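A single protein chain has been removed from this complex, and every other one stays in its place.
Each chain carries a letter (A and B) given by its place in the written order, and its residues are counted from 1.
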Amino acid sequence: MSTITDLKYLKIVLETALLTSAEALSVSALKKLFTEDVKAALINDLLAEIQQDWRGRGIELVKLASGWRFRARAEFTPYLARLTPEKPPRYSRAVMETLAIVAYRQPVTRGDIEAIRGVSVSTSVMQTLLERGWVEVIGHKDVPGRPGLYATTHKFLDDLGLVSLRDLPPLADLGTLVLPEVQPESVGETDAVPLDDEADNVIEQER
Amino acid sequence: MSTITDLKYLKIVLETALLTSAEALSVSALKKLFTEDVKAALINDLLAEIQQDWRGRGIELVKLASGWRFRARAEFTPYLARLTPEKPPRYSRAVMETLAIVAYRQPVTRGDIEAIRGVSVSTSVMQTLLERGWVEVIGHKDVPGRPGLYATTHKFLDDLGLVSLRDLPPLADLGTLVLPEVQPESVGETDAVPLDDEADNVIEQER
């Protein structure tokens, strides 16, 4: 198999990430694909190449405000519209996990959410939930940085058809349903905080 | 602009529909892309061509229970996981054994599952499989209490990359399952367990 030093392979990884991502990816997000340090200039060059490769095809790679994304060319949307009526869109897993934590653990800070999820929470995820009117800041915690405390709103309950938070499905015995994810690299340090390095960095920056 | 009689254009439309669809597309769904009557045989030929075109790239076109769909090659999962660490959970043995029984013995009632596992099946286990969309109730058994009959869904097959239940891993043959390493003069007794035939029959019924 090719190594990452192989430019062609690197380009395929980028293309695959862009094709499978439900949201636009910035160059800095794309850098995270690789454990090696891949320069932004190189990624930009490869993006331009991918864009070129897709000329004259049904989808195109476009640069949006939040990053790069593949989308169908306008020319083909009349065809696509003939397919089975589209299903309602779904939120990404990151959004759903964040919403679940705010609902069950409120009031929580972003740091709390990150500690429970074990990964960083991007600003766009919080933004999505705030804009939808499902989550709001109801105060600030008296610690350095004065992080906001998030809670769910009445609109959240209304939109989900719930009378009160007590109507949320109980989580009581969920522990028996899942297995811990295999984490091969972390032998011997099982007691460590569940945050990976990257998430740590994000939290640090925010405080 | 090209016309639909142009095969190359037709292929691009097919490819674009498959690249942008959030679900697998059957050949009959794909026919709906065109107002003209495009023969299924032609679509199948073009699908095979598209599949060929993507050999050695990051994504592949696969045939599943509910139709054709593009997916990222498993080889790239480690890269993509760095962007989206949120993944569906690994299920516990209780969940996986229940799923296996539904998959291989369907349609089954909860009582059937409990009889095989020798323990009661908690509601949350069934709920997890129903919510994941892998299992559904397809009817009720005509016995007192009218228990629901569970079966696996197309989504279950799709999510495991299978076309039909026949593609499930074959069950271990009960005959070989039991033979201890140091074996036996007690071959005559194997008649007491006429189960392997039965297992074959179950799969046969599904065809």
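In the analysis below, a contact is a pair of C-beta atoms (placed from the backbone, for glycine too) under 8 Å apart; a residue touches a chain by one contact, two chains touch by 3 or more.
Criterion: contacts and distances are computed from a predicted model.
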Practice task
Look at the options "Dihydroxyacetone kinase subunit DhaK", "ABC transporter ATP-binding protein", "Segregation and condensation protein A" or "Formate hydrogenlyase" and return the one that UniProt uses as the protein name of the missing chain.
Solution key: "Segregation and condensation protein A"
Completion exercise
Per the whole complex, from B:38, B:101, B:126 or B:149 the residue touching the absent chain is B:101
Problem - Which residue of B:42, B:137 or B:174 touches the chain not shown here - result: B:174
Problem - Residues of subunit B (touch criterion as defined above) contacting the omitted chain - result: 19-22, 59, 69-74, 76-77, 80, 85-94, 96-97, 99-101, 103-105, 115-120, 127-128, 131-132, 158-161, 168-169, 171-172, 174, 177-184, 186, 189-193, 195, 199
Fill in the blank from the handout: Across the whole complex, the chain not displayed is touched by subunit A residues 19-22, 59, 69-72, 74, 77, 80, 86, 88-91, 93, 96-97, 99-101, 103-107, 116-119, 132, 138-143, 146, 149, 151-152, 159-162, 164-172, 174-175, 177-183, 190, 194
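Keep in mind that, in the parts below, only the chains that are shown with their structure count from here on.
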Exercise for the section: Would you kindly tell me how far, in whole Å, the mean C-alpha position of subunit B lies from that of subunit A? Expected result: 27
Fill in the blank from the handout: Within their complex, subunit B touches subunit A through residues 1, 12-13, 15-17, 19-23, 25, 29, 32-35, 57-59, 70, 72-73, 75-76, 79-80, 82-87, 89-92, 94-95, 122, 124-125, 128
